[in-house]
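With one protein chain held back, the other chains of the complex are shown just where they sit.
Naming follows writing order (A and B), and every chain is counted from residue 1.
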């Protein structure tokens, strides 16, 4: 458990308020922006090829999420990714639905080269698809057991140099050598759309203020788990879960974080 | 009242978790995904012409909603619709704003041919516009009395072979011969954006697991009404209405459903 470091990381996000540039999907843009604001970061959404390089130039990190990708957006993702590599700011990739269609899998493979992600976060199926394993994704909420994918995550981390995060009932974080698991959160999180995308964006905020990407991803996922299980205690269903989760992100104190326990 | 069948249908959605492919509008994507997750279905949003056929190929039903349509999206809707016809999976059309602009009315007419909808759900004005009646739509929330449109719905059903649903203070479901009406729900539902779009998506989930489209649409609209009137009892305004509605969808038991009464 890294609750103390997580509290410190959250504090750093709140005090530095990093500008996180998101090129993300239509479904979750509102959640993503609200989650980033709730933890004290400054979100910006911009996808036009005419401005992504300019926006990356003032951003502290770049988050790319392919959840509702299409041709023009892919072009912009490539340009933004390359610019972020040149500027050497953290780059986070969320391969939503990789494995579900060839377009998604192929786009991710191209992005691995152009944006050289610092962190990749997906569910087990998506990470396995990226790692080249033969898996079939059922939509974007895989029920494949996360544990089956840890080997794929480690291989993907070694092949790409990225920290790889698998989120699920248990979260796994690996840089190809180190491996941490997190047993926090609540099953209700999987019934709210965009919780994974939110996790990716929160990693983007932490990676902007915590120098080691492995540590940043671990802290961000710990925060998600802490906020998730606290929210679940108050929730009457998936609607109030979504709202209580934002309330937690925006009000969590160091003491709140330290008082939580994993499963 | 078909409360028992509705409870059975909801149970089937929860146990089979059908993958519902949505090509829908920007305003409601988040609501739609959350509503589908809340009832136990698996939502996926995908609109790129390069992947819609691949996504339809693994989906259990297709929902097309023209709420924020534009050229590229219309092309993708046509491809997705044709693929869904070939695969013979249920196809649901939401003609948002039909009658308000020529683009919307004409797009719907083209979609009627290419996607051969299994179910069409709209408000009274939209259904009348599709049926060729001369009506003027005021935005997307028509106040035209639903009853005036029942004849149009029946004609549209006979002409297209689709089950046609008019939602409003009273909902009507017809396949051109059978006609059911539902007096459930709450006036607060009309003050929350995307409730109609949510209904269309929920029909998509039910149509994937209930073989008779008329019965599927009837059950889905009954579920909307039950969840809506239960949510309205807890709501302090339109904000909590939206949240309580998701809470209801995600927690409703068969007993809860059977305990509700219509107006």
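Note that in this section a contact is a pair of C-beta atoms (placed from the backbone, for glycine too) under 8 Å apart; a residue touches a chain by one contact, two chains touch by 3 or more.
Predicted model only: the values in this text are computed from it and were never measured.
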Legend entry - Residue among A:106, A:181 or A:247 that touches the chain left out of view: A:247
Inset, instruction - May I ask which residue of A:19, A:69 or A:150 touches the chain that does not appear here? - result: A:19
Legend entry - Positions on chain A contacted by the hidden chain, ascending: 19, 26, 29-30, 33-34, 37-38, 42-51, 54-55, 58, 72, 242-251
Inset, instruction - Determine and list the chain B residues touching the chain excluded from the picture. - result: 25-28, 30-31, 67-71, 97, 100-104, 136, 138-141, 191-194, 235-240, 242-243
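Assume only the chains that are shown with their structure count from here on.
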Legend entry - Between chain B and chain A, distance of the C-alpha-averaged centres to the nearest whole Å: 32
